[in-house]
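Here is the structure we will look at, set down as structure tokens.
With one protein chain held back, the other chains of the complex are shown just where they sit.
Each chain gets a letter, A, B and C, in the order it is written, and its residues are counted from 1.
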Amino acid sequence: MYGKGLALACVPFYPCGDRFVPRGYREDPHTLEQKLAVIAGLGDVAGVELSYPAEFEDPVPIAKVLKGLGLKACNLEVELFGSSKWKYGALSSRDDAVRSDAIRLACRCMDAAADLGCEQISLWPGQDGFDYPMQVDYREAWERTVDAIREIAAHRQDIRIAIEYKIKEPRTHIHLATVCKVLLVTLELGASNVGVMIDAGHALMAYENVAESVVLASRYGKLFHMHLNDNYRLWDDDMIVGSVNLWETFEMFWVLEEVGYQGWYSLDIFPYREDSLRVIRANLDMVKKLINTARRVDRTRIVDLQRKSDAVGIAEYLREELLK
Amino acid sequence: MYGKGLALACVPFYPCGDRFVPRGYREDPHTLEQKLAVIAGLGDVAGVELSYPAEFEDPVPIAKVLKGLGLKACNLEVELFGSSKWKYGALSSRDDAVRSDAIRLACRCMDAAADLGCEQISLWPGQDGFDYPMQVDYREAWERTVDAIREIAAHRQDIRIAIEYKIKEPRTHIHLATVCKVLLVTLELGASNVGVMIDAGHALMAYENVAESVVLASRYGKLFHMHLNDNYRLWDDDMIVGSVNLWETFEMFWVLEEVGYQGWYSLDIFPYREDSLRVIRANLDMVKKLINTARRVDRTRIVDLQRKSDAVGIAEYLREELLK
Amino acid sequence: MYGKGLALACVPFYPCGDRFVPRGYREDPHTLEQKLAVIAGLGDVAGVELSYPAEFEDPVPIAKVLKGLGLKACNLEVELFGSSKWKYGALSSRDDAVRSDAIRLACRCMDAAADLGCEQISLWPGQDGFDYPMQVDYREAWERTVDAIREIAAHRQDIRIAIEYKIKEPRTHIHLATVCKVLLVTLELGASNVGVMIDAGHALMAYENVAESVVLASRYGKLFHMHLNDNYRLWDDDMIVGSVNLWETFEMFWVLEEVGYQGWYSLDIFPYREDSLRVIRANLDMVKKLINTARRVDRTRIVDLQRKSDAVGIAEYLREELLK
Partner (left out) sequence: MYGKGLALACVPFYPCGDRFVPRGYREDPHTLEQKLAVIAGLGDVAGVELSYPAEFEDPVPIAKVLKGLGLKACNLEVELFGSSKWKYGALSSRDDAVRSDAIRLACRCMDAAADLGCEQISLWPGQDGFDYPMQVDYREAWERTVDAIREIAAHRQDIRIAIEYKIKEPRTHIHLATVCKVLLVTLELGASNVGVMIDAGHALMAYENVAESVVLASRYGKLFHMHLNDNYRLWDDDMIVGSVNLWETFEMFWVLEEVGYQGWYSLDIFPYREDSLRVIRANLDMVKKLINTARRVDRTRIVDLQRKSDAVGIAEYLREELLK
């Protein structure tokens, strides 16, 4: 068993377009129910993340479907980034009507979560940022963001709010850019139901070491959720887990064990050109292998090497333990 | 007069979507003719770039429209990146049928160019690359790319082929990544009608100094076309010219004057959230200002400072000459 | 008058070596007193930053020299990075003796500051980080860092401690990497004498917008000191202010005026190959020009454009107001 379990969103079944191929690299003929059935059939996956209201509005029928399939909704993502309405921001928008809609949507999403038996929603304010120098009043943007989260958090205490950070894309700069920006907000708010979602690739994009970010969030009791994927450090390539940065991915899993992470291990991949099922399979197999290895390695030896900051010793140990 | 003139593609009138907002940030209710009429109405713009066959198939009616508007087609871009068909490459595709289609399309585009009175087509093999380590046979990919360009170049000598390089996006790695990769191909081919299109932002993404790339391409007689825009160096943000990197943008224009560039100054911007007309206006005004400044500054003084590698002297001179 | 004044460290008079030219690109024949006399002679500079104990141990004679020259010590930097002793960290070191030395040195530096009439010391824990994955225990490192700063802050309340962050160099990863990592520490400590030093180039390296970082630090009442310089975003090139990123540098000064910054504007440049005096002069002239421009522009218009997130309007306004 890996934390609360392995989880998945439906994104890998989407057309996965980009700005040059907006219609995407594949067809998406399946309904949400069909996608969920496929996920349930994978065997390894216990949880799903759903996008609200992009994927569903009414929680009742979905609850039934999930129950029938033996799947658990582990997170509902509030869709605050996928329409032109949010182009200048949602939570930080200077347009009061737009911002109110965003807050209301998040609150409704919390209610839907409760109805679904889901304990958590997530906010990724990806449009809340700026593109050009001097385009926004940073003070205003920060106040509005913090206040919006406060208001959402107060809507109900029984649902957690995981805030996902990212340094850029789709804006050239996003306000909630790094793990510590979100931790700062959570400390200021002091709301027990507000925490951090760490997306491994987002951490890498910000030149964070993912494991260090895990430790920091965990130290403040704020590590709510993990999104797994990989990239070349400079962009959110959303690639197969461990397919670029093997050692840091392993370190992330090792540290998650160390801090006693009890949340979900959720894949957040965007397979533009790859076959949905095969790419999910490859991810699951890598995740399981690395977590199992993290449990197998000699903790005492690693801790001892770390005490001496012994980079060579660690590198040799990892080579011997992980490589055939 | 700026080289052959200022030019524009129709992209700023597109919905300009991204992977999160695939339908784009604006409506696109206008026909190609309407867009061209708007461009003609700008006053400053003499040339247009068209995408073939995405924007038109039959050159005859377009030729008439352009003539009526007093616009010149300065470049036809072969659409080798905008459909899932090319997802594993066009010119370098291991699928012979796909690759043949790409070559045939480029040849047809040359014919369309001739019919339009346009002297040049461009190839941007943006899908010709790879995402994962070990995904492709680089030798095969290189041979196929070079051979495809050779075949296209041989189709007819009276149309130039400008090859546009880019280091990544939409693939995590694109084969024709840098100015010198394209120059290497042109030297190997030895075809007089094959040259380089420098996109200022693509140069920046590759940590090239745009002006240096201009000089290199020009030295080999291969600088065929300029695409103008700006970004934060790490991604192809396609922003307003000079809005991020003022000094290097100015240097690019100064060097284009120095090498006696006689081609088009073409805007290649992607205004996701900005008003099409206003953003074009802002670009044109900046381009004109910087070229005019480049013509105004004291060349002798700059050359003298460069002789001594005098960074401080240059920085002071630029501050005094460019800033109010 | 610019805040408390323009300030300078003696670094530009150093040999300024790198790993390939460790002896540096110039001779350094001058004593500290001679350097200070040169600085005093510049006219524009009112404050100096000194490195303790690298540049002096006994505050008494230096106090006299400064007084005689009419200079004010605006900051004392504790040298916690310049000897192999700190190679695995100072404040976070797992070696208790090394860490105690670091803390003691910082406390002694505070005393020296008091003796010099200097209100502030700075800590830049540049060796406190890691190079390889899994090399350190992040939790330990964080606790030790926070506790060390707490201990130093408690030494005396009358001296401020400005903590300078940087994402890398000389380690491949430094723990105190971003503005919000330091703000998090300051919030946790709750010590009124602990705040942030923002080095403009360090902010750029972390893909921060410097102005946004200024606003955040200021919002928490923690903006203690500004280090000015510029770079190409990917490394701490320590170049002439505004020589690469003109717009964001201007924005930084504009925002510093907006938040009512009352601290020092201190140059932190590292002119490997440039003449010390000329490079300082070029920096001072750029700083003055940009601050004066920031005071001249029409605040109301900017605020109005920001209200609409009007990137085009801002870009046009800046072009018209700043460029000749």
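Following the convention adopted for this analysis, contacts are C-beta pairs under 8 Å (C-beta built on N, C-alpha and C of every residue); 3 or more make two chains touch, one makes a residue touch a chain.
Computed from a predicted structure; not experimentally measured.
From the options A:A9, A:M110, A:V182 or A:I240, the residue with contact to the unseen chain in the full assembly is A:I240.
Contact with the chain not shown here comes from a single listed residue; of C:T31, C:S84 or C:T300, that residue is C:S84. Check C:L223, C:I240 or C:L318 against the missing chain and you find that the one touching it is C:I240.
Of the candidate positions B:R104, B:R219 or B:K324, contact with the hidden chain is made by B:R219. Remark: the residues of subunit C touching the chain excluded from display are 15-26, 81-84, 87-88, 126, 131-133, 168-170, 172, 231-232, 234-235, 237, 239-240, 243-244, 270, 272-273.
One chain is missing from the display, and on subunit B it is touched by residues 88-89, 94, 130-140, 142, 167-168, 173, 175, 177-178, 180-181, 183-184, 187-188, 206-209, 211-212, 215-216, 219, 247-248, 250-251, 254-255, 259, 302-303, 306-311, 314-315, 318. Residues of subunit A in touch with the missing chain: 207, 232-234, 240, 242-248, 273-275, 278-279, 282, 285-286, 289, 293, 309, 311-313, 315-316, 319, 321-324.
By our rule, only the chains that are shown with their structure count from here on.
For the self-contact between subunit A and subunit B, the two sides draw on mostly identical residue numbers; the shared fraction is above half. In this assembly, C is the chain whose CA centroid lies farthest from the centroid of subunit B.
Copies subunit A and subunit C of the same sequence differ by a rotation of 180 degrees once their CA atoms are superposed, given in steps of 5. Inter-chain spacing, taken between the CA centroids of subunit B and subunit C, is 40 Å. Centre-to-centre, using mean CA coordinates, subunit A is 36 Å away from subunit B. Residue positions of subunit A touching 2 or more other chains: 88, 131-133, 168.
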